[in-house]
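Only one protein chain is missing from this complex, and each of the others stays in its spot.
Just so it is clear, A and B label the chains in written order, and each chain counts residues from 1 on its own.
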Amino acid sequence: MQKTMTISAKKTTWHDYKKHSTLFIMAMPLFLYFFIFHYGPIYGLLIAFKEYYPLKGIWASDWVGFEHFKTMFQGIYFIPVLKNTLINSLYNLIFGFPAPIILAILLNEVSNRRFKKVIQTVTYFPHFISWVVLAGIVYEMLSPSRGPINILLTMLGFEPIFFVADVKWFRTVLVGSNIWKEIGWGSIIYLAAITNIDPTLYEVAKIDGASRLQRIFYITLPGIANVVIIMLIFAVGKIINDNFDQIFNLMNNRVMEVADVISTYTYREGIKEMNYGYATAVGLFKNTISFTLVMGANWLAKKMGQETLF
Amino acid sequence: MKQRNNMKKGISLVLVIALLMSLSACGKTTEKNPAEQTQAETKTETNQVQTEQQKPTPKEDPVVIQIVTSAQPDPDAKVIKAVEEKYNVKFNWDWVVDGKKFNEVMGVKLSSGEMPDFVMLPDSGDINKYIKQGLAAEITPEMQAKIPTYFKVVEKYDENKNMWVDAKRKGKLYGLKPISSQGAYPTVLIWRTDWLKNVGINEIPKTLEDFEKAMYAFKEKDPDKDGQPNTYGLSETGFDAVFGAFGAIPLKTLGKGRQVLFITKNEQGELAFACTRPEMKEALAKLQQYYKDGIIDPEFVTGENKGGYWATSHAFINGRIGVTGKVLPTHWNPPYDKDSQGGAVYQEMLAANPNAKFGETFDIGTAITGPHGKAGLHKWGAVNSNIGVFTTKCVQDERKTNAILQLIEDTFTDYDFYLLLTKGIEGIHYTKNAEGKLVRNAKDFPKDNDLRKEGVYLLELLQQPEFRKQALPDYYEFIEKYNGPGYADEMYPKTESYSKNISALERLTVDTYMSIITGEKPVEYFDEFVDLFYKNGGTAIEQEMNTQVKENLGQ
Partner (left out) sequence: MRIKKSRENIIFDIIVYGILLGMGIMTIVPFLQVITISLSPQEELAKYGMHILPQKITWAGYERVLSYGPIWRAYLNTIIRTVSGTALSIMVLILGAYALSKPYFPHRKFWTLIIVFTMYFSGGLIPRYILVNNVLKMGNTLFALIIPGLASGFNLIIMRNFFSNISLSYEEAAKIDGANHFQILRHVYLPLSKPIIATVSLWVGVGHWNEWFDSMLYIRDENKQVLQFVLRKLILEGTSVEEEMAAGTQIFVNSDTMKMAALILSMIPVLMIYPFLQKHFVQGLKLGGVKE
């Protein structure tokens, strides 16, 4: 992947804008959109520092500084909830991130076009089913008394396990069900990336005697590396996020200590109690961390000579 | 040439996009600032003034009223038109807010400066916020004088004599409370009477002792006679029976769902949390014993209901447990006559067990009495936390306010008008059968939302419990039969400390109760819990709550 370098002056000047005016015009709708619809409303972040009442409006509501943040940090469940959020995300990163990649690679190895199409289509179905429905299915499948998984376990001579209510298993259920739901949908981008790999590379490697496995490691993986890196950088930024829909529907009172995350905790507090300032403060806290993580990951990628965000 | 052409293409593309964005600025009709509507709309509304009745004298144009509803009706529906003509008003249905996203959507709309005229808020605890920011207007004594029947009727249902504590501020009234007439009755227990017979018990248990005997028998004596150890006594909805037998219901559920900690009155007559009362410790000890002995369904934590209608206990109707609770008798009633279908969960029970019969297979029981003579199941409460407010915008226009007040008063005095608002038009939405009972036209309008489209339900701003009894005699006759002991929650104002601390306390309570019941922690841990509870906001909340109540009532 060579990039021809144009010799550009160190400082970008008005002259450069003129020179590349077409490009700039092409980007204009995009920039306009972001300015109007993202930077326009950005003053809403101030709500995090105010005692906001919708009728009063942002400017007339009282300023409370870091009061909301203090409330958040001083909550007796703040640390446990933060811990859960981070741990869940880390598990999702370690197990959930590679899953769609593996699926894409496996699909690529299939020569039967129809089989490939069918599996591709089938695996992305669960993405469209909401967690309200999926959680119900997960509960039934993992039920100790009547779920197929436990029936299988008892047939093999094991004791049934109440997966969804066991703090030792709940995280596994979370990560596993998330992979179940998103693996197909998530593989689409990697499949798209794989199509960009020059097919002659495979032919050459075959002639050189490379095994299937070797071809995957030396051609396919490097071929999609830049996409993987970008997705990874974004994924790192999401470590502080959690999947409210999933957790809210799967959690129950026996696993609170591993299930309760920032969003489920603040759901009980924030908007429900019309506490806009608090909810915004929590959001701002999470976003700052996300952004920092993304910047950090990006810098790391750059240091390692990889493709980056910028 | 070609280059310039393509350049032009590119620029024109950009211009098209810009044009599209600017087109949005014009040509949008229905978006008008409601504050201006009262003047601007009068011109367009003249043709809506009654045409059927001959009015010799020139009338005022109808005043426009915006009510917040959960569904949008057809603006030309007969029911709507009838009401509009009666009061010379025009309803504007722009304010449709979904129940689940109520606060979010309300907040956003209010922030943009829009305001409805009358709105039923889901949580009276927020009344402070609504007053503070100038949303809720005072319901002055003059206004109150216009709805005397409303006050007379609802105050009969004020069991705890506190229905206005969360609606008043400094003695002034800021909201009207709707009465849930079925909420005045306690929830009940549903028993598998065939199981009881099979284990040698002939009567539905009335005391905790008998209850226990039945529970143990359900687990140990194979009541469904299938030779399998697959039956249990109770699951999470049955816990209420045990809690109530000791003196209070502490929280909403230990299964899945939103947590709410209930408030009761303590010995001093002050508002206090129910979950920290010493009686709860005894109840938890019992539950811990039951769980240890395997009488409680080990899967209780994922709930008895696996989806669909919330009140269905799949654990019960599939023969896994022998008793279930947290339902009203009218969820389980057999058909009243050949025209009715039976309660919603009754129907599900028969779907799963086609040979089941009410009375023989299952029956309804009331609260069990505990060792100290206490008994009670949870009552939803005739007065709940909904509160109807007149907005500050509305009270500026006397015509609007009077029209709404008159609408409310007429709902309470005129039975036929009540029927129009809640059942629709006779012959279209319902018919009267041979015994004079109202039969809903389920063929054309199977769902409540179908009726809402016709304008039914939406204009019933406040429920009239007496008329409701009159309109549904079977329903109330049935429910009256099981009017046993019950605990209704106290109404309480939500204070600053409440908002700040309640979610941590909810979590603490649930964690504690769960760990005691499952045996992870000993019963003695309860004392530590009470300590933690009060240290982490419990005291602050209770104190503030009681002070606020006095302040609200103007004492």
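Simple rule for what comes next: a residue touches a chain if its C-beta (ideal position, glycine included) is under 8 Å from a C-beta of that chain, and two chains touch if they have at least 3 such contacts.
Fair warning: this is a prediction, and the values are worked out from it, not measured in the lab.
K.L.:
Can you list the shown chains that the omitted chain is in contact with?
P.N.:
A, B
K.L.:
Have a look at A:Leu30, A:Ile94, A:Val167 or A:Leu221 and name the one touching the chain we're not showing.
P.N.:
Only one of A:Leu30, A:Ile94, A:Val167 or A:Leu221 touches the chain omitted from view, namely A:Leu30.
K.L.:
May I ask which residue of B:Asp337, B:Glu398, B:Asp448 or B:Glu496 touches the chain that does not appear here?
P.N.:
Touching the chain that is not displayed is residue B:Asp448.
K.L.:
Which of these touches the unseen chain: A:Met72, A:Ile101, A:Met274 or A:Val294?
P.N.:
Within the whole complex, the residue contacting the unshown chain is A:Val294.
K.L.:
In the full complex, which bits of chain A touch the chain not displayed? Write them out.
P.N.:
Interface residues of chain A facing the absent chain: 1-6, 8, 12, 16-17, 20, 22-24, 26-27, 29-31, 33-34, 36-45, 47, 54, 58, 103, 106-107, 109-110, 115, 117-126, 128-130, 133-134, 137, 140-141, 146, 148, 180, 183-184, 188-189, 191-193, 195-199, 211-213, 226-227, 230, 234, 237, 276, 280, 283-284, 287-288, 290-291, 294, 307, 309-310.
K.L.:
In the whole complex, what residues of chain B lie against the chain that is missing from view?
P.N.:
Considering the whole complex, chain B reaches the absent chain at 2-3, 6-7, 9-10, 13-14, 17, 20-21, 23-25, 28, 30-31, 71-72, 94, 96, 98-101, 104-105, 107-109, 111-113, 120, 122, 178, 180-183, 306-312, 314, 317-318, 320, 341, 344, 347-349, 351-352, 354, 380, 384, 386, 440, 442, 446-449, 453, 457, 463, 468, 472.
By definition in this document, only the chains that are shown with their structure count from here on.
K.L.:
For chain A, which residues are in contact with chain B within the complex?
P.N.:
22, 25-26, 28-29, 32, 53-58, 71, 75-77, 133, 136, 139-140, 143-145, 162, 164-165, 252-254, 256-257, 260, 265, 268-269, 271-276
K.L.:
Give every residue of chain B touching chain A within the complex, in rising order.
P.N.:
7, 10-11, 14, 17-18, 103-104, 106-108, 110-111, 115, 126, 129, 132-135, 230, 254-256, 259, 298-299, 301-303, 306-307, 320, 494, 499-500, 502-504, 506-508, 510-511, 514, 518, 536
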